[in-house]
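Note that one protein chain is taken out, while the other chains of the complex remain in position.
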Amino acid sequence: MIQLEEVKAELEKSLGVQTELSGSGLLVPKSRLLDVFKFLKENAKYQMDYISNLCAVDYLKQSQIEIVYHLYSMRNKTGPIGIKVRTDRQDCIVPSATPLFRGAEFQEREAFDLYGVKFEGHTDLRRILMWDGFEGFPMRKDYVHEDEDRYVEHP
Amino acid sequence: MWGTGVLKGMAVTIKNFFDTYTSKNGIFTVEYPEKRLPEKERFRNFPILVYDEKPEELRCVACDICAKECPPKCITIVKAKDAQGKPLKQPEVFDIDFTVCMNCGICEETCPFDAIYMDHEFELAEYDRMDALIYKKERLSRPWTHFEKIRPTDAKEINERRAKDATKTAAAVKPAPPQASNQQT
Amino acid sequence: MTNTIETQTRPSLSTQQLEVSIGPQHPSTHGVFRMNVVLDGETIVKLKPVMGYLHRNHEQLAENMSWLGSMPYTDRLDYFCSMTNNIAYALAVEKLMGIDVPERAQYIRVIMAELTRLVNHTALVGFLLNDLGAFFTPVLYAFREREKILDLFESVAGSRMMCNYMRFGGVKLDLPDGFVDCAKAIVDNYPPFLEEMERLLTKNEILMARCQNVGILLKDLAVNASVTGPVLRASGVNYDIRKIDKYGIYDRFDFKVPLGTVGDVYDRYYVRILEMRESLKILRQAFKELSAGPVISQKGLIAAKSPRNMKVPAGDAYGRIEAPKGELGFYIVSEGGTKPYRYHVRAPSFINLTILEDMCLGHKVADAIIILGSIDIVLGEVDR
Partner (left out) sequence: MGLASGSPTVDQGLKSELEKEGVVLTTLEQLYNWGRRSSIWPLQFGLACCAIEMIATACARYDIARFGAELFRPSPRQADLMIVAGTVTKKMTPQVVRLYNQMAEPKYVITMGACSIAGGPFKEGYNVLQGIDRFIPVDVHIPGCPPRPEALLDGLMKLQKKIDGQSIESAEWYQQGQKREFPIPAFGPKGLEPPYNPEVWKPREYEQKKQTEAEARKIHGTIHDPKQSAVSQ
């Protein structure tokens, strides 16, 4: 079992990245996200070579979108640890993890489709579940489902 | 030798073919409309409302719990009112939209009045979806004996618990009000 | 004949690339899945999966519903394995709530999970052979055994496929009388069936010719692409969450994790056959050790009686189990209310599809069908 405090200290020592504990994961500044991934993947102690899960969470009140990654080490059989990154809701850009982990490809496309998170460096960022001409990001908390198809109440 | 694997595989299929004539368990088919599989007691399909004696006197008190708990929200309940507009403890409208119901059984689990249960009936195909598949109170009500027949184990347990509760409330509230004995648990 | 000689002698014969869309209504795409394939002759040079034809907004619906309310919806994710979906969701919420599961319920969960694994792998072998062209016979045999296990599920949970059986802190109802005897009889009769299936298939030359060295997935790529479940193990990576996380009571059971060597379609098929044998082992141990006791904790019982009022402490949790198709995880964020704030399903078949293109490149169209079949996808889970 990896202690998050330990990872936090290690990241600060080796990379000089200030992180903070947030729930079950470590909140990493957006600009250093790829460095952290690279460090965790290549460091002999952690060898986090496997991205288990990627998902976006919409925090409407803070006007932020959080991306949660769960990393795991297939060599050491340790983990998973949560890495979180936050981005602004309007200007929603996060560096893509796909060049490092192929497994993030479809999951990033899903987050783009449903939350509108743009992953910089993703080679094939298209809608995956909805059709191409669809407007809006339906999983965002302020998405209103306007559809004439819906049964309408009598006034 | 090349080909023995295929031949062995064919032997399996031919054995299965002859098994249907020779083996006791060879034929697996249940010829549905004439023969039926034994019904499992816990099988749940669609909800029914139970009543004890008269179809008008449902156990349901229109408390709206099941309608609120129902995950796809397929239950519609309107409380009945007496002449003065005072709400009564029975439903005026109790509709279940069978085109939405997902047979999860949560209404049955959460009902505190033992009023709604899952039935075994599954031959419900209809030509029309509007009238035929939105079930009204009248079409949903079944006598308690029906429940005792389809789910004897559960019915026994519920009967015992209800009898116990009834004596408890009768002992607590003395003299018992004339109507309350059956519906307060 | 003359044609082939001509083409062989004329090296500069140019061919045009052909774009073919397979699906969404195609008998061998296991549902409404589409592949846009670019072909050079019959060889695949590009393959893009297109999905979303069964996107039912499960995650959004769950975020507008009580915690228990989405339990029946999880059944409909991977509709072959409703029991394991229930367990994964219950596990994630239990992690957040911090409630314990009684001993007997743990055993019941293991029994149900392993029976589900049998159901899934049996059906998969049938469908895989269907994709290979062995029309319907293996499916008939597989579904014959599947029906027997579904009968068990029906007697326990009330429904053949959509069980809705797990609750937070235990299971819904205790096992009915005679269940263990029935289940034991099925477990005892399973090895002869598996042997029959193997005699039919494993050494069958046609199957070997079609499956061996097709769709090879190398170890490093498999790990990098987050592949899980039998597909990953067929590539030789020892990763079984039952062994690693030891969730529930899996540390008490003695079983092996079968691994493949080559990582081709044949290995994926054979790993599943071996996994079924291990599941039978676990089931036998579970029946032996199953003891009497409560099936749901007191806290869970109260929550199950009134799901609307059940509150989950604020925080986030990621619960994962080894579902028959791979790592099934639920990432849940709670704000302390009666509804999940965020509910995310890490669906194994969705993520396993990432690597479909790499596996298919250079193979023929017919091979793409069996490679897709060997990944074992269920569209309910891919699209959610």
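As written, the chains take the letters A, B and C, and residue 1 is the first residue of each chain.
One rule holds in what follows: a contact is a pair of C-beta atoms (placed from the backbone, for glycine too) under 8 Å apart; a residue touches a chain by one contact, two chains touch by 3 or more.
All values reported here derive from a predicted model rather than from experimental measurement.
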- Query: If the full complex is used, which shown chains touch the chain that is missing here?
  - Reply: A, B, C
- Query: Which listed residue (B:4, B:23, B:99 or B:167) would be found touching the missing chain in the intact complex?
  - Reply: B:99
- Item | Full-complex contact with the absent chain, from B:1, B:83, B:130 or B:171 | B:130
- Query: Taking the full complex into account, what residues of chain B touch the chain not shown?
  - Reply: 28-33, 36-37, 45-46, 64, 67-68, 71-73, 75-78, 93, 95, 97-103, 122-134
- Positions on chain C where the hidden chain makes contact: 24-27, 31-32, 52-58, 60-61, 63-64, 72-73, 76, 79-80, 139-140, 143-144, 146-147, 160-162, 339, 341, 379-380, 383
- Hidden partner interface residues of chain A, rising order: 60, 129-136, 138, 141-154
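Everything that follows uses one rule, which is that only the chains that are shown with their structure count from here on.
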- Message: Measuring between Cα centroids, which chain is at the maximum distance from chain C?
- Response: B
- Query: Where the centre of all protein Cα atoms falls, which chain's Cα centre is nearest to that point?
  - Reply: C
- Give, as an integer number of Å, the spacing between the C-alpha centres of chain C and chain B. 30
- Query: Which residues of chain B are in contact with two or more other chains?
  - Reply: none
- Note on the structure: Interface with chain B, chain C side, in the complex: residues 65-66, 68-73, 137, 141, 144, 147, 151, 154-159, 162, 164, 172-173, 176, 196, 199-208, 304-308
- For chain A, which residues are in contact with chain C within the complex? 23-25, 49-53, 55, 57-58, 68, 70, 74, 77, 80, 82, 101-107, 110, 114, 127-131, 138-139
- Task: Using the touch rule from the top, collect the residues of chain B that touch chain C in their complex.
- Result: 2-6, 8-9, 11-13, 16, 28, 40-44, 68-69, 71, 102-106, 109-110, 118, 153
